[in-house]
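Got a structure for you, questions after.
All protein chains but one are shown at their positions in the complex.
Let's look at chain A:
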Amino acid sequence: MNETVNPKTLLVSDKPLTLAIMAMGGQGGGVLSDWIVGLAEAQGWMAQSTSVPGVAQRTGATIYYIEMLPARGGVSPIFSLMPTPGDVDVVLASELMEAGRSVLRGLVTPDRTTLIASTHRSFAVGEKEKPGDGIGDPTVVVGATDFAAKRTIAFDMETLATKNGSVISASMFGALAGAGVLPFAKEAFEATIRGGGKGVEPSLRAFNASFERAQSKPRDEVSATPVKRYDALPESAAHPDLDRLVHRLRAEFPEVAWPLLFAGIKKLTDFQDAAYAGEYLDRVGKLYALDRTHGGEAKDFAFTVQSAKYVAVAMAYDDVIRVADLKTRGSRFNRVAKEVGVKDGQILYMTEYMHPRMEEICGMMPNGLGRWIESRPSLFAWLDRRINKGRRVQTGTLFWFLTLYSIAGLRRIRRGTLRHAQEIEHREAWLSAAVAQLARNYDLAVEVINNRRLVKGYSDTHARGLSKFDRVMSALPLLQDRADGAAWMKRLRQAALLDESGIALDGALKTVATL
C-alpha cells in the first residue's frame, strides 16, 4: 500500500462502552435501559439503546442493548444496533438462567465483561411441568459464568428489591452503580431515578441497598441440592410417649439412619399418633435386621436409611382425613394470613377447591363396608353421581369448618378404613419385593425402596403414579440378576418422572427389555 494515501491513519480509535441487559418480558428491562441511557445523556455522553421486545413482552426472554461514548464536538457516533459476541463490557442479567443464556450467546468473555446477575430463579415452563424435579442445576450456570466473566457480581436482586418495596430494575441499577463500571458518580445514578418521577423513594431504597451489597458482598453462593431440615434428636420431647420413640430410635438403629427416622416419627405422630410412629419403628426395625444380615454395614445401611424415608412416606399417605386435618389447623390459618399479608382490621377467608370422588368416600369407610360398596359397581356409580363434583369449601365458615373438622376427627378410626387396608397391602407388597432382592442384589433392593417416590398425589394423579410404579417394578425380573440392575432401576425411575404419560418410561423399558 502506498502510505501517502492510506486512509487508515485518519481513523480514530474511540470505542463505545457496551452494555447488554438480559431480561424476561414484564421485568422492567425497558425501565433499566432507559435509566442507563438517561444517565449517560445527563453526563454529556451520547447513548443509544435498542431492543427486540416483540411478543417476548409476554414473559419470554429478551435482550436490550446499549452503547455510549462521550460526546465529541458535534459528531454523532455510529452505534451498533446489536451486540457483537466478545465485545460487551457489561452484561446485566435479571435472572440466573438468563445469565447463563448471555454466556451461551457469547456476550460474556474473560477479557472484558463484567457480569451483574440476579441469582434468583424464575422457573421456565419446561422446568415446572416435569412430574418430578425438572429444575435446572444452578451450579452449572455459576461454573460457566465464573469461567466466562472477567468479574461477577451476583446476588438475589429480586428479593432485595421486594424487601425495599421496589422492583428488580432498581436493584440492578444499584448493582451497576456499585460495580463501578460506568464512569459516573453514584449521585448521578440517583438523580436519574429521581428524574423518572414514579415510585422514587422505594426505587432509591432498593438502589442503595443493592449498591452497598454489590460492594460489601458481591457474591451469593448457590447450591445444586435443596436445603433439607434435619432436626437434632431432642433430649426430652415433653411427653413420655414421644421420649420413648426417641429412645427407641437411639437404642435400636444405627446413627446414620437417625435423621430420617426422626423425620419419620415426627411426620407420623403428626399424621396419626405416637403408637403409629411406634409401628413405623417396628416396621423399619425388621428391615434393619434384614439389612444387617445381608451385609448392610458395608453399604452404610443404605437399605435401612432409604426405608426410613420411604416407609414414613408410605405410612403418611394422602387421604381425605389428612387433607381435612391440615386444612383446619390453627397453625395453617395463621400461615395463610402471613403468606397473603393480612393486616390489622382486615378479614381473611379461605376457599378450598375440592373434588371428592366415590373412591375417596369409600376409602374413608370401614374396610368391610367400603369393599362391599366397591364390589357393587352400579351402587358405586349411583353414589358417585351424587358425590363426584367440585365443591368450594369455605373453611372459615362454621358449616364447612365443622364438616372438615369432623372428617379430620375420623383419624381415630383411620386404622380401620378401607384406604388404610389398601395402603398396607400396597406397602407390604412393595417391601417384600425389596426384601426379596436383598440377598440377591443389595443395591437393587435399595432402588426398589426408592421407587416409592413414584406414588404420590390424589385421584387421577395417584392412579397414574401407581401405574408408573407398577411399570417400573415390572422390570424387576429382568434386572435382578444384573450387576448394573440398580443403575437401570434408577434410570427407569428417572424416566418415569420426566413426563406425565410415561413416554420416556416406555422407551426406557424397551431398552431394558433388550438388555
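Following the convention adopted for this analysis, contacts are C-beta pairs under 8 Å (C-beta built on N, C-alpha and C of every residue); 3 or more make two chains touch, one makes a residue touch a chain; residues count from 1.
Following the convention adopted for this analysis, contacts and distances are computed from a predicted model.
The complex appears with one chain absent; UniProt names that chain "Indolepyruvate ferredoxin oxidoreductase subunit alpha" among the candidates "Taurine transport system permease protein", "(2Fe-2S)-binding protein", "Succinate dehydrogenase flavoprotein subunit" or "Indolepyruvate ferredoxin oxidoreductase subunit alpha". Among A:220, A:252 or A:273, only A:273 touches the chain that is left out of the view.
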